[in-house]
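Missing here is one protein chain; the remaining ones are kept as they sit in the complex.
Which chain is which? They are A, B and C, in the order written, and residues in each are numbered from 1.
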Amino acid sequence: MHKFTVPIGPQHPALKEPESFNVLLSGERIMKFSARLGYNHRGIEKACEERTYIQNVYLTERVCGICSHAHSSCFVQAVEEIAGLEIPRRANYIRTLVGELERIHSHLLWLGVAGHEVGFDTLLMYAWRDREIVMDILAKLTGNRVNYGINTIGGVRRDINTDQIKDVSKAVKKLKERTEYYVRVAKEEVTLIKRLSGVGVLLPKDVLKLGAVGPTARASGIERDTRKDDPYGAYGELDFRVITDDHNDVYGRTLVRLGELLESYKMISQILENIPEGPITVKAPRKIPAGEAVSRYEAPRGENVHYVKSNGTDKPERVKIRAPTLANIQTVAKMLEDRNLADLPIVIAAIDPCFSCTDRLTLVKDVGHGKGRKMRWEDLHSHSIQWYKARGIDFSDLNKKMEKLLK
Amino acid sequence: MTKEEDVQNELVKKFDFLKDKVKIQRSRRIFADVAAQDLRSVLDHMIKNMGFSFLCTITGLDEGSVFGVVYHLSTKDGMILNLKIRIPKDKPTLETITEYFPSAEAYERELMDLFGMQVEGLPKGSRYPLPDDWPAGEFPLRKGWKSKTSKQEGGI
Amino acid sequence: MIRPAKMIRQVLSSLFKKPATNLYPFNKFEMPDKFRGKIVFDPELCVGCKLCMKDCPAGAINIKKVGEKKFEAEFDLGKCVYCAQCTETCFKKALKFTGEFELASLDREKLKITFNAKPDDTASK
Partner (left out) sequence: MIGSLLSIFIFPGFLFLMVFGLSAEFIDRKLYARLQNRVGPPWFQPVADLIKLFSKEDIIPEEANPAMFKAMPILALTATITSFFYIPTWRNEALYHFNGDLIIVLYLLTLPALSYFLGGWYSTSLFSKIGAVRTLTQLFAYEVPLLMSILAPALLADTWSLTEMAVFYSAHPWYWLFNILGFFVALITLLGKLEKVPFDIPEAETEIVAGTFTEYSGRLLGLFRLSMDIELIVGASLLAAVYMPFGLAISPIFAFILFLIKVLSIVAMVSVLRTVFARLRIDQMVNFCWRYLAPFSFLQILIILALKGFLVR
């Protein structure tokens, strides 16, 4: 069968963010799959070193759009551990409440994207309509739909009053009934099951070797959930079940994510019932004493690891952010061995990749000229011709062809 | 005797050069300093019979005259042991640990791209995370390196 | 039991329901009351300590001294990330956030707004 390489990305309708995969195909079968990441690199780790701790709280929030609270809480926990701050229980409860609301918003978003990847746009429309309920609640609680900015070093910035608690419980009741409907759809819709089961198989032994985290690992029967193993925030006082599944494939991941949604609703009602009274923040010093800390957070996609090293000034010395997608992307190559091309989008979407988390470093323009300067279209055009001419490929006759065309 | 102290005693019993190098910061967090050449033996022992079956990540540090590399390993029940080694800046070579953890490849490529360390034994693959036309010799995460993005484009 | 077209009842029933989407520019959607929108600055209360400039993650605010005890804030909405950290850092409460979020404009310069002090003579202060 004639083999050819299909480039998918960096711009491709199936991929929400720029990453590029080269897939060696023979007919419809995928023979080899290689990923090239780093397109969404913004230099957050270097930028953290140039900003104060207060500014970094908002910077780490912008690592990723859908798990912004996860990254900022993870960073803030590490800084509080170094500074030895004991944040009030009410702040812990509010932080966990916003974290679970974000998990609901992220899983519903994933449910819609998965539906779209397999061509089931109705599921996308309905899942994202119901997601608006939780987005409005988050806007009411924290003042913004996506980057909530509820975290600060030493606690949270906004309190929650009684009628907000009533709104949240009403919304959670409605969402619970909608999620139960989606569980029934996932279990009974023939074409959806056909497209999801048996796809992207990941055996339990591969999970440990390749280091998969989050729903991707739990769908292969590995019971690893940072909220249970290494409890932070208010998770120590909540009782919830870690959802695992033994389908080892994309269908299992769907069921795990839906199960986690139902668990989140239970947790939120527990939080709302016994949220303790008291202050919501503790005075934090501007200069954090020297030290280092590793903090983990169970983001919707898996386990976030932040390593923060401070040197006594008001700027951190080193911030290392390891997002869950970096661990999960290694498993995609294994899952796609001799599957067919039609499964590629849904397998990539199944680990719920968030590439803005994964790439975090500076893209620098024009380093050769010392100072950064803006290049107009013509400079860029002529620059590229010189650059190629220096390498022996002369595009200049292209200019003549262009002029002839433009005349 | 908490779990952390068990791990500490076993490490110190097995490797006497770790005498006072292992310190417990809080529950489920242990920091240990190791010399670069003993890293593999400690790693091997920890993975094989101490249950550290999961590599969270590898962090690179630029400590002025020396590069620090911290290996974060974790067990099934959430304890993280951070092994820190120091390698000289003029000869920054490391051996890869991809035979224990295939997922370490991405973290080690980050060390190579951002700090300029040399990791031997890495399988062939594309570089991560910097683009291919990144000028050679520029290592962004080193302390002395300043980003050129002007204030207008969001630099501070 | 598995059967095809599981969502058919839900889908047909939504034929008779009001659509969930609304045509944005024609009927506006009101945001909750404490929504973090554009920041406004009150020159009277400012004492020029520049703490807000230090704490702003995006470097969007710039306080200039225009007279004795009179300050002017030059604000770049293009860079502001609407985190409202400056409203908390300012202990004189000179900065407040409004609910306004429709701030798009075609020209970056129009996004730079300056709140200048009242031009009354300094003698009376």
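General remarks:
Here, a contact is a pair of C-beta atoms (placed from the backbone, for glycine too) under 8 Å apart; a residue touches a chain by one contact, two chains touch by 3 or more.
Here the structure is a predicted model, which is why all the values come from computation and not from measurement.
Across the whole complex, the hidden chain's contacts among the shown chains comprise A, C. Residue-wise, the contact with the chain that is not shown comes from A:Arg195, picked out of A:His71, A:Arg90, A:Arg157 or A:Arg195. The missing chain, though absent from the display, is touched by one residue of A:Val118, A:Leu175 or A:Ala350; that residue is A:Val118.
Contact between chain C and the absent chain runs through residues 4-8, 11-12, 14-15, 17, 19-23.
Residues 4, 6-7, 12-14, 25, 28, 115-123, 125-126, 129, 189, 191-192, 194-195, 340-345 are the ones on chain A that touch the missing chain.
Everything below uses one rule, namely that only the chains that are shown with their structure count from here on.
Between chain B and chain C the centroid-to-centroid distance comes to 42 Å (mean Cα coordinates, whole Å). Averaged Cα coordinates give chain A a centre that lies 23 Å from the centre of chain B. Chain contacts: chain C has no residue touching two or more partner chains.
Those residues of chain A in touch with two or more other chains are numbered 51. Within the complex formed with chain B, the chain A residues making contact are 34, 36-39, 41, 43, 45-47, 50-51, 81, 208-211, 224, 226, 229-230, 292-294, 296, 303, 305, 307, 309, 317-318, 320, 322, 326-327, 329-330, 358-368, 370-372.
Within the complex formed with chain A, the residues of chain C that make contact are 1-7, 10-11, 20, 31-32, 34-36, 54-57, 81-85, 88-89.
Touching chain A in their complex are the following residues of chain B: 25-26, 28-29, 31, 53-57, 59-62, 70, 72, 76-80, 82, 101-103, 105-107, 114, 125-131, 135, 138, 140-141, 147-150, 153, 156.
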